[in-house]
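The complex is shown incomplete by one protein chain, all other protein chains being positioned as in the whole.
Labels run A, B, C, D and E following the written order; every chain starts at residue 1.
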Amino acid sequence: MSEEKNVVILLREPPHGSLHPVEGLRMSVAISSDYDPITIAIKGAVYTFLKGSDKTIYQMHIEFLKEIDLDIFVDKKSVEELGLSKEDLIEEVEIIEHDDVLKKISEADLVIPF
Amino acid sequence: MSEEKNVVILLREPPHGSLHPVEGLRMSVAISSDYDPITIAIKGAVYTFLKGSDKTIYQMHIEFLKEIDLDIFVDKKSVEELGLSKEDLIEEVEIIEHDDVLKKISEADLVIPF
Amino acid sequence: MGKLGILFFTGPYQSQACETVCKIANAALDKGHEVRIFCYMDAVNAVLQNQKKIEGVYNIEEGFKQILDKGAIVRLCNLCLLVRGTTQNCISRECGDIKRAGTPDLAKIIELTDKLIAVC
Amino acid sequence: MGKLGILFFTGPYQSQACETVCKIANAALDKGHEVRIFCYMDAVNAVLQNQKKIEGVYNIEEGFKQILDKGAIVRLCNLCLLVRGTTQNCISRECGDIKRAGTPDLAKIIELTDKLIAVC
Amino acid sequence: MGKKSLYFITDEDETGIELALENKENDITICLLQDAVFFANKTNKLISEALNQNKTVIVVKEDIEKRGLTNIINNKVNALDYGEIIDKIFEHDSVINL
Partner (left out) sequence: MGKKSLYFITDEDETGIELALENKENDITICLLQDAVFFANKTNKLISEALNQNKTVIVVKEDIEKRGLTNIINNKVNALDYGEIIDKIFEHDSVINL
């Protein structure tokens, strides 16, 4: 078992009001030593990756994940529901179709919410 | 000022998952020495007054408010939205029309949410 | 000048509430208003000692020491502290007018202030 | 028997999460499973000493002592403790296998357990 | 059906149940704990929809009783004690915590 576990870190809360997305990213970084966690932002967590937001306490996590080639995915449906578009978000994240979000969740062995 | 302040304690969270409604009732009791707080339950807080629920840690607050003739009001609209009726709730609370809830809020000097 | 009451319910860091309380209190004190704060439920843990400073994170202990220094009056729900086991950790009364209190003290704060805000 | 991991994020009393964690851990231990718990964010405050007992309220300190006594392995996010100023208050290691740890220990818990649940 | 997935839902955020409803690939059990048990109210549309989709819905019995919901929850929802919940956790291939 172990090594092959498919872990999804699911960010669902917006940033700044709570530490949830920051701690979720920190967890993705932490478990990346043993796994290849898939980080996905849905609902209000999409705001975590707005271009203009203050990322002082989580920019390093984004950069770390990027450096080791781990993707941060953002749910297209959530982006649209918030009236946002690709241009509003930082380049480090990848917007994917909602069906792909569902697929990643259904294929996961473990989903951890933040 | 002071003595005449019209204070509403607005319960909006359900019981047991969090201490909010219990602490709200405790606050109503506490400030009843100086004010006549109006306690109103809306949304999930309605469940606080379900007949069969475990009230070990807040029954005394309900009884205290009753004894000093302070009403606990429950929003009819919220009751209906939860598919509940008068019979499901304890006798100590009074179900009032949603318009009356709004009126009590608009007449208040201070509303404190729990 | 005015008298502002602030009630809040949440502990430090997990949520923004403690930081907001400090910033509102600061702004009110800077304008010469009187500020009375009631820490209810988890909010009593906002004033614990030895909160480690982290770059980019607003330190809540320092925030409270600053507003106490400017004259804010802070009351802590005693029962909330006892239940959580954090009674012995609170910042000391040398920092300013900070005291353990009961819920009836909120009634007093309502009475002594012109406006009371709650930060959830 | 199975190996169960439990992750949680919330401090005691305000929310039901700590109580749920204790009850799930208890049930799993009683069935002979191994239980590993990671306390993240506010959850580190679940294991503070001297939590006063209140009638009708599940005492979280006792809950954790009980599951530690039954063999639960508890890890506390060290940074979360430091930031909150509650490092010195934790229940002692005499109570069982309870230790400060880093986030990488969660990776270890994922590896060493068959299933991991998160209690929000 | 394929892989057995447990949606382990512990708070009142509807996102968890929405995601469970959208999962058509796996064999789904929705497990409700804490304030999430309020979703099991018989008037709740999300849980009715889950049951219509032949998904299994289980709740923590103690959380139902404490809240006085015994007669208020949908009668197709199964109330289990913690020991039985533990069994369910181990029976599933994946746990989707929400």
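Simple rule for what comes next: contacts are C-beta pairs under 8 Å (C-beta built on N, C-alpha and C of every residue); 3 or more make two chains touch, one makes a residue touch a chain.
Keep in mind it's a predicted model, so treat the numbers as computed, not measured.
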Chains still shown that are in contact with the chain withheld from the display: A, B, C
Omitted-chain contact residue, chosen from C:16, C:51 or C:86: C:16
Chain A residues that touch the omitted chain in the full complex: 14-18, 44, 47, 50-54, 82-84, 88
Chain B residues that touch the omitted chain in the full complex: 10, 12, 42-43, 102-103, 105-106, 108-113
Missing-partner contacts on chain C, residue numbers: 2, 4, 7, 15-17, 20, 23-24, 26-28, 30-31, 33, 114-120
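Quick note on the criterion: only the chains that are shown with their structure count from here on.
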Smallest number of contact steps required from chain A to reach chain C: 1
Co-neighbours of chain B and chain A - touch as defined: C, D, E
Each chain counted as touching chain C and chain E at once: A, B, D
Residues within chain D bordering two or more other chains: 7, 9, 13-16, 41, 54, 57, 114-116, 118, 120
Junction residues of chain E, two or more chains touched: 11, 13, 34-35, 95, 97-98
Chain pairs that touch, as defined at the top of this document: A-C, A-D, A-E, B-C, B-D, B-E, C-D, D-E
